[in-house]
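Please read through the structure below; I'll follow up with questions.
Apart from one protein chain that is not included, each protein chain of the complex appears where it belongs.
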Amino acid sequence: MPVCFVTRTETFCAAHRLFHPALSQEENARLYGPCANPNGHGHNYKLSVTVRGEVDPATGMLIELGELSGILRSRVIDKLDHHNLNLDVDFMAGIIPTSENLLAAIWRELEPALPRGDLWELRLEENEQNVVLLRKEC
Amino acid sequence: MPVCFVTRTETFCAAHRLFHPALSQEENARLYGPCANPNGHGHNYKLSVTVRGEVDPATGMLIELGELSGILRSRVIDKLDHHNLNLDVDFMAGIIPTSENLLAAIWRELEPALPRGDLWELRLEENEQNVVLLRKEC
Amino acid sequence: MPVCFVTRTETFCAAHRLFHPALSQEENARLYGPCANPNGHGHNYKLSVTVRGEVDPATGMLIELGELSGILRSRVIDKLDHHNLNLDVDFMAGIIPTSENLLAAIWRELEPALPRGDLWELRLEENEQNVVLLRKEC
Amino acid sequence: MPVCFVTRTETFCAAHRLFHPALSQEENARLYGPCANPNGHGHNYKLSVTVRGEVDPATGMLIELGELSGILRSRVIDKLDHHNLNLDVDFMAGIIPTSENLLAAIWRELEPALPRGDLWELRLEENEQNVVLLRKEC
Amino acid sequence: MPVCFVTRTETFCAAHRLFHPALSQEENARLYGPCANPNGHGHNYKLSVTVRGEVDPATGMLIELGELSGILRSRVIDKLDHHNLNLDVDFMAGIIPTSENLLAAIWRELEPALPRGDLWELRLEENEQNVVLLRKEC
Partner (left out) sequence: MPVCFVTRTETFCAAHRLFHPALSQEENARLYGPCANPNGHGHNYKLSVTVRGEVDPATGMLIELGELSGILRSRVIDKLDHHNLNLDVDFMAGIIPTSENLLAAIWRELEPALPRGDLWELRLEENEQNVVLLRKEC
């Protein structure tokens, strides 16, 4: 039998700057390109969370999408939207806000909060050309 | 060697209402949210079917996309488009039209009809934020 | 000097059926195509409202987009979303829910409610291929 | 005879904060909503420039789109992309970076630089829901 | 009272090459950029046709969108889709296939064929960044 996955996508806008504190501005520019510019820049991010599990035969659902949206918004989106990823987000304190690091931090926030199914994948779209994802296994 | 997948996407618009006949309107509203509203609502759905298999070295194709589109339209889309999922669709009779249940029914319609390759994944996009998929294995 | 326009877009999903009560089912099918199917169908609609006016030099805004969104949601979207346009919407009572008629009714709801600027255009996207709009003048 | 318009769209990502220096943080929050948050946030902006004019019968073009793109990039996009609109952009010095004000400043940069046709419209998409435009006349 | 507009969008894929027969390959490359490459290239084009007119109070429609789609497909899209604009299209014989020239030719094909309303605007999207349109007046 095929396995079921449910995905909810939310958007947020945030500022960030990629900068390693042990390196010079020149070294940061070489490493991170224009993402190291001193005063920061920002994005409209799209974050998708995918839950994997079994469909409840009584309800015909794996997880109700409004419920999944509520968890995602209260745990993650409300802390990120219209904020600065370097300065404002408790679960990003001391972490360079690359998409890879941001996804790993979001994984830690979301995984214990899901009432049904397993956290299977997190996908972050910085823009239509740049996407990073974490997936449990392949 | 990498494995090949071919995906065709078709759209349809349909009305539905999520309602469990053994429950009260209040219990249905708690379970399904506004999707339980009494007079129904609707969506522009996007349905994607993914076939997995080997590329025929003579033609350079796994399956011709026009042929895959034809099967998808005649078996599934023509029965769903501009119809009511609760009332009009033979293969949904007696089934609550959640995305999960709809995908499972479509799987049963499509799997025996593919001339080449295996049915690997069905993906249903209710809107850009809500996506459900069935996949053969992970 | 160029003129300024601000546009806010909201989405809603709704069921509808196009049916003229003075005509037979056959005549309705000829007139409205599959939109006359007896049990209805639905769409994810996108509604855009455009306000035209002068930028306030003190704030640098014509109208704050969050405020415009709030008016649009409370006056229009909340009554349409997850509802049936033929049965559930007070300002559509007795009106065939074509996109043209729906826009004219929304115009009457929104025009007196705008605190700044003039209602310039309403645009309704039934899907990516079908769009109807009302514009004040050309 | 119909009139011809050519539109080129470029994207940039930038940080901004809406804040009026003569007002308190509380008053700014009331005026600009979460856009007044202290550490700024950002967007993937889409900027579209529309030129209006006559088609050259020899070439069959109003303006070559690669040439229009080059002017737009060198005059505007390269100064905005991966920068902070409050701190980094010469033509925005002393201006609150609302979309309305940003468009008016871009208009001043672009209008004298077009080799053919007239600047007809500038459109700024903050995200899919929020759009502001300046148009020469109606 | 606001004026009503109805827009239908269809897509087609076609090859083209921009080349003026009286000029050398070098001069064509300077004029048309990579669009002058000798063996041609192609696009997924989106063509939108906008009709302006009055809503029929009996039907609540300006023009039925299925009917508009049928006219657009039979007069224009079927001749362009999966063809070469330089070699295959009767109404483009002897015309350099820029977007401006293609739109003017489509205008001549469509304008006399509309049963209701006036042809108001034709919009051709070569890709998301490059758009050309013809509009009856401003």
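Things worth noting here:
Lettered A, B, C, D and E in written order, each chain numbered from 1.
As a working rule, a residue touches a chain if its C-beta (ideal position, glycine included) is under 8 Å from a C-beta of that chain, and two chains touch if they have at least 3 such contacts.
Keep in mind it's a predicted model, so treat the numbers as computed, not measured.
All shown chains touched by the missing chain in the whole complex, by label: A, B, E. For the chain missing from the display, the contacting residue among A:I77, A:L114 or A:V132 is A:V132, taking the whole complex into account. Looking at A:I77, A:I95 or A:L114, the residue that reaches the missing chain in the full complex is A:I95.
Listed here are the chain E residues that touch the chain not shown: 11, 13-16, 34-35, 37, 39-44, 81-84, 86-88, 127.
Taking the whole complex into account, chain A touches the unshown chain at residues 18, 20, 31-33, 95-96, 98, 100-101, 103-104, 107, 121-122, 126, 128-138.
In the full complex, chain B contacts the hidden chain through residues 2-10, 52, 55, 58-62, 64-66, 69, 137-138.
Keep in mind that, in the parts below, only the chains that are shown with their structure count from here on.
For the pair chain A and chain B, there is no chain touching both partners.
Within chain E, the positions touching two or more other chains are listed as 137-138.
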